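The complex appears here without one of its protein chains, the remainder shown in place.
Entry: subunit A
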Amino acid sequence: MAPKATILAACLLLVAALGSGVSGDGLVNEDVKRTVDLSSHLAKTTAEIVLSNQGNSGVQSFVLAVEADLAPHLAYIGATVSEPFPTHITQAERQLVVFQGNHYLFSPYPTRSQTTRVRLASKTAESYTKLGNPAKSDEVLEYGPFRDVAPFSEDTMKIHYENNSPFLTISSITRIIEVSHWGNIAVEETIDLRHTGANLKGPFSRYDYQRQSDSGISSVKSFKTILPASAQDVYYRDEIGNISTSHLQVLDDSVEVEVRPRFPLFGGWKTHYIIGYNLPSYEYLYTLGDQYALKMRLVDHVYDDQVIDSMTVKIILPEGARNIHVDTPYKIDRMPNQLHYTYLDTFGRPVLVATKNNLVEQHIQDVVVHYNFNKILMLQEPLLVVGAFYILFFTVIIYVRLDFAITKDPAAEVRMKVASITEQVLTLVNKRLGLYRHMDEVVNRYKQSRDTGALNSGRKTLEADHRALTNEISSLQARLKAEGSDLADKVGEVQKLDGQLKELVCRSSQEAERLVAGKVKKEAYIESEKTLISRRQELVGRIDSLLDAL
């Protein structure tokens, strides 16, 4: 494994004193203060430049040059290289790093005066170039000041120093942002992580690692990932399941995940994990009529001073999004759009795919995706569910109601027919018995209210209903007979018994009438009523038993 180049990001604070009406060629760096921060694995160069325009014309811009051999490592503005040396260390050893840079600011303009200040990660420096006899105090090296440096001048600065900060590199990250108009944005990052410091040589001893604090000092135990404050349902897993060694801390302005890989990462070791969370869409999705704008970070924080070798971003928009237009903060490589199918999708969700290599923390910036979406399409998914259930129930109904037998069994059919007829007979007979019950109530009421009109009307309805029911039963009986069932006889018997029963009911109402009219004594009435009831019970019992046999 070749030692990996580490990247430098230079932030420029430009204090430019521009003369009036001068040409671009007359620019001179009056005073340059460079600071090279080597305290982490990332070399950060800051240059404060006082620029003066010695020419005659006004200057709209100036050129910042980058050393040719650093170009591939350039992440943000500039880059430089530091490599672990020796490239393989044992668990007990400390990690030493060689930084190679330029003593001077690499600039197309002449420089009047400049200083370079290098901040190291530790006090220990094995060696450093002695140009201009630099002063070293603790962790700081001071070069310069250098006077009147020519344009494009280079002089190799080489510092070999101890740096135990974890050399973590994200060799690839895939960030998937899935937007749902139902109020959720799901973010998932698949990360390949590698420790790009000095490789571990020889055995890894857990005993030493646990017992000695300085054992494996350059290894990575854990790091913090900062998620947006509204992140919910955070998960942290890999191909073989949840990684149980993580902690989540919800702060006011962010959610901090302490990501601990399954095993400590030593030099050359790598790991792979997935981290994902949900965000409420109202914080990131803006809408005006049918127009929507999604404003999200193109790449998010993984760990402090992160270095990403290659990144792929996929933004999944809702099904039916049209006129998609992307505003990126910096140039990224767009790939052809894809389609993504997930729950309840029919024609697929558009997926924007973009890649970019070499990213650092400064790339954490917002991307804006504009698109149009017809709100009617929101109904599509519920309707789909409704439709599916409708079809399901409809099929069941069809299946239950229709006969799909390919053979006809006449006996069974007759049986079914007979059964349905008897079912009807039973209902009717019971209804008829209910009529008597109703009549009894009418009689009772009559006994109290002595309202003959009510009694008569009750009797009339009884008669009418009874006749209708009896007729119906007789017709059913005829049908039973037609089917050749012996049950027709039983129904006939029921009819006969019912005739007697009805007579009894009529008699009891007559008795009641006579009692009210005073034609019979109360005792006699009670006596006759008793016999009537017992006979009725007997009849009902017989009808019951007949019905049971049906």
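The rule we apply is simple: a contact is a pair of C-beta atoms (placed from the backbone, for glycine too) under 8 Å apart; a residue touches a chain by one contact, two chains touch by 3 or more; residues count from 1.
Going forward, contacts and distances are computed from a predicted model.
Peer 1: Quick one: find the hidden chain's UniProt protein name among "ER membrane protein complex subunit 2", "dolichyl-diphosphooligosaccharide--protein glycotransferase", "V-type proton ATPase 21 kDa proteolipid subunit c''" or "Alkylglycerone-phosphate synthase".
Peer 2: Not shown, but named in UniProt as "dolichyl-diphosphooligosaccharide--protein glycotransferase".
Peer 1: Using the touch definition up top, pick the residue from A:137, A:213, A:448 or A:545 that touches the left-out chain.
Peer 2: Checking the options A:137, A:213, A:448 or A:545, the one contacting the hidden chain is A:545.
Peer 1: Would you mind spotting which of A:415, A:460, A:496 or A:521 touches the chain that isn't drawn?
Peer 2: A:415
Peer 1: Touching the missing chain, which residues of subunit A?
Peer 2: 202-207, 211, 238-245, 262-263, 268-272, 341-346, 400-401, 409, 411-412, 415-416, 418-420, 422-423, 426, 429-430, 433-434, 436-437, 440, 444, 485-487, 533, 536-537, 540-541, 543-545, 547-550
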